[in-house]
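Of the protein chains in this complex, all but one are displayed in their positions.
The block that comes next holds chain A.
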Amino acid sequence: MPQFGPSFMRTMGAAALGLALALPGVARAQAPAANANTFDAVRARGQLVCGVNTGLAGFAQPDSQGVWRGFDVDYCRAVSAAIFGDPNKVRYVPTTAQVRFTALQSGEVDVLSRNTTWTLSRDTALGLDFAATNFFDGQGFMVKSALGVKSAKELEGATICVQPGTTTEQNLSDWARANRIRFTPVVIERLEEIVSAFVAGRCDAYTTDVSGLAATRSAQPKPDDYLILPEVISKEPLAIGVRQGDARFADVVRWTHFLLLSAEEFGITQANVDQMANDPRPEVQRILGKNGELGKMLGLDNLWAVNVIKAVGNYSEVFDRSLKPIGIQRGPNALWTGGGLQYSPPFR
């Protein structure tokens, strides 16, 4: 996933991070918190601290009133509703790509809902766990229609705009090596700069996650002048991260995601959640806490699901609220019943 902060901000962030780790009083005091029980700590604090993107349309962005909105933000609200019964007990901490993992490790945030690709090395080396993949993405290419290119395989010799810093850059060079394609990279960090370089014709193609390409394309005055090529060259499962060491908290986050999926599957929406409690299907009754004690098993209120769905709706409502307006299709994020990858284990 690309990143969007200006570089000097990130450098400063990294420097501040070094300082935070170095400063004795502050850091030593925090160290035990990093290992403590996150679930209890969040409850005792009465507030969930959620690490989000610094500003990415559709995923996490403050609106004109300064209220955070977006797909990732709704997940923070959902977890807050699950724990406290109130979606607004969240403090949002914007994190750059650079400081996001340390922010989680050090206990500065409880949960990282921030377009983070789940990879093996991140899962093992960074002291964090990925609770759930809430958005399946993949890296693609966009070209100008006038270029006459119909497939990424035709990009031999092309100049390709790419944002530096994350998996995107490495995927591009892996793909080029595998397909014996030579290319010239143009590596610019800021989203606006790289898009304007691409639009100005500095590059023949622009590569980033397909969701990002769709958002960029829809923001252009004439979206039809741009073509997203069919090839998807990487898997980018964007997942919610939690700190390693508290399986219970990870369970809460994971099952909150599954709840949104199951709610969509069974047709439970923000509007009809109260009526649905009378639905005869046993699984719906279990989900909504009418039957059984699934909520208590998670250490939550038995009506947690009702609170979550009242707060944010089901997965499709969350998706349509934030991602549909910027031109992102469900694609692989459709439910498994609709041919997609989003699949919830049974609520039983």
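Details
Operating definition for what follows: contacts are C-beta pairs under 8 Å (C-beta built on N, C-alpha and C of every residue); 3 or more make two chains touch, one makes a residue touch a chain; residues count from 1.
We take it that contacts and distances are computed from a predicted model.
Not shown: a single chain whose UniProt protein name, out of "Heme exporter protein C", "sn-glycerol-3-phosphate transport system permease protein UgpA", "Amino acid ABC transporter membrane protein 1, PAAT family" or "Nicotinate dehydrogenase subunit A", is "Amino acid ABC transporter membrane protein 1, PAAT family". Residue in contact with the omitted chain (choice from A:50, A:111, A:152 or A:194): A:194. Here the missing chain is touched by one residue of A:62, A:85, A:138 or A:185, and it is A:185. Considering the full assembly, A:170 is the residue among A:151, A:170, A:272 or A:291 that touches the omitted chain. Against the chain not shown here, chain A presents residues 3, 6-8, 10-11, 14-15, 17-18, 21-24, 27-28, 31, 34-35, 97-99, 101-102, 105-106, 122, 125-127, 155-159, 162, 164-167, 169-170, 172-174, 176-177, 183-190, 193-194, 196-197, 200-202, 204, 244.
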